[in-house]
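The block that comes next holds chain A.
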Amino acid sequence: MSIIDTLRNIYGEKVKATVDKYNEIWIEIPSLLLREVLALLQRNGYDHLSTITGHDDGERIRLIYHLIKFGTKSTEMVNIVTYADRNNPVVPSMINEYPSALVYEREIFDLLGVKFEGHKGLKRLLLPEDVPEDFHPLRKDFKVQE
Partner candidate 1 sequence: MSVRIPIGPIHPMLKEPINFVFYVEGETIVDAEPNIGFVHRGIEKLAETKTWFQNLYLLEKVCGICSSSHQGCYAQCAERIFEVEPPERALYIRTLMWELERLHSHLLWLGVIMHEIGFDTLFMYAWRDREKVLDLVEMISGRRVGYSINIIGGVRRDISYDMLVKAVEVANFIAERAEHYEKIILKEETVINRTQGVGYLSKADAIRLNAVGPTVRASGVKRDVRGNMPYGIYDETPFDIVIDDGCDVLARIIVRIREMVVSAEIIKWIAFQIPKSEDIKLKKITPFTKPPENEAVSRVEAPRGELFYYIKSNGSLNPERVKIRTPTLANIASIIHMVKGHYIADIPPIVAGIDPCMSCMDRVIIVDVNKEKKKVMTYDEIRRYSIKWYKNNYKVIKEERR
Partner candidate 2 sequence: MPWGTLLREAIRNLVNKPATVNYPLIQTKVPSGFRGILSFDINKCIGCGTCERVCPTNVIKMIPNEKTRLKKAPRFELSKCVFCGSCVDVCPTKAITFTENYHTAVIRKNELDIIPE
C-alpha cells in the first residue's frame, strides 16, 4: 500500500488507485505524468516490465504498463493505466528506463498505430513491410474480410 500513499502525497487527485482481491494494484494517471511516475517507480525498485498492453475501446486508446517488484518476502504487482487520443495518439517512450520496452512499443505501433516519441527505430514488428500506412488490425473499425 505504500506506493499508493507515495503517489497520492505527490499528485493528489490526479491519481486513482484500487487494489483487487488478487493483490494487483491498478493506478490510473493522465498521459502527461507518465514519464515522471514510471521514473519514480523505477527508483523504488519496480524494475521488471512484463509488457505494455494496448486496447481500443471505441473512444480512446488505453495503454497499460504492467510492472513487478520482486522481493524476498513479498512481490508487488502494479498496473499503470493511461489514455491516448484516438485520432492522433502520441505517448512518450520509455526505452531509457526500461530497455525491454523497445520490442513492446514496436508491437503497439504496428497493431494499433500509437507513436512513441523518442524511440529510435520505430518500425513495424510483426506485419510485413509492404502493407499500407494506416493498416492497424487491432483497431475496432478494422473489419476482417471473409
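Everything below uses one rule, namely that a residue touches a chain if its C-beta (ideal position, glycine included) is under 8 Å from a C-beta of that chain, and two chains touch if they have at least 3 such contacts; residues count from 1.
Criterion applied: all candidates are chains of the complex that A comes from, given by their letters.
The structure displayed is predicted, hence computed values, not measured ones.
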| item | value |
| --- | --- |
| Pick from 1 or 2, the complex member that touches chain A | 1 |
| Residues of chain A defined as touching candidate 1 within the complex | 20, 22, 24, 47-51, 53, 55, 57, 64, 66, 70-71, 75, 77, 79, 98-100, 102-104, 124-128, 137-138, 144 |
